[in-house]
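Read through the structure below, which is laid out as structure tokens, and then see the notes.
Of the protein chains in this complex, one is absent; all others appear in place.
And then chain A:
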Amino acid sequence: MIEFHCVSKTYKGVKALDEVSFTVEAGSVTGFLGPNGAGKSTALRVLTGLSRPTSGSATVFGLPYAELVCPGRRVGTLLDAGALHPGRSGREVLTLGAMMLGLPRSRVGESLELVGLTGKESRRAVGGYSLGMRQRLGIAHALLGRPEALVLDEPANGLDPQGIQWMRGLLRSLADSGCAVLLSSHLLHEVEQVADQIVMIGRGRVLARGSVAELARGGGLERTFLELTAQADRSAA
């Protein structure tokens, strides 16, 4: 469903992405794991057509994202929970999204309910939201069009432990209903319990990919992650 084919991106002389290839299947959750600055956000922006790869290509449903008909209906995206106009209310942000996608206004209330934002909270300006509330709003926005694929950049950032648990349940049920979910994180414990597959990235390169069980062999997932990122740092130095 979501495919990266040898995506490279050189940005101001620095290789932000180096031949990144992996796929996310329908009905599965893939955790895109790597330290800050590893290239996760760059990869997701290339995927959603906001940034152009230097070489290679990324596709969703076999097409570059920007060539999909009304891509927001088929692919839900949350690329930066902080990227909101502080003067708009949460409800207004979703109303604009629903209008743009041609969805009935009832989707606004449904999405708010899905992410647990109350009516009162939704009428407040997002400038006063906590990061956790912004994440919930961003997830609600991504889910407006009942997408078949979901791309979330660091959605667990700022969520409290209950919030993380709630998100796990939500992503699991979406994947079980056939959605392809790709979520990035720099924190292992945020993804290991919900992800079926893990793609580890460091310094723009895919360091390892496989199921959680495969990558956990030989001392656990955390050790694999730390060893691989340390190796990538050494070889880059």
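One rule holds for everything that comes next: contacts are C-beta pairs under 8 Å (C-beta built on N, C-alpha and C of every residue); 3 or more make two chains touch, one makes a residue touch a chain; residues count from 1.
We take it that contacts and distances are computed from a predicted model.
Think of the chain that is not pictured: of "N,N-dimethylformamidase alpha subunit domain-containing protein", "ABC transporter permease", "Carbon-monoxide dehydrogenase (Acceptor)" or "Chromate resistance efflux protein ChrA", UniProt labels it "ABC transporter permease".
Contact with the omitted chain, checked across A:F4, A:Y65 or A:Y129, is made by A:Y65.
Across the interface with the omitted chain, chain A contributes residues 11, 41, 45, 48-52, 65-66, 69-74, 77, 79-80, 82-88, 92, 96-97, 99-102, 125, 141, 145.
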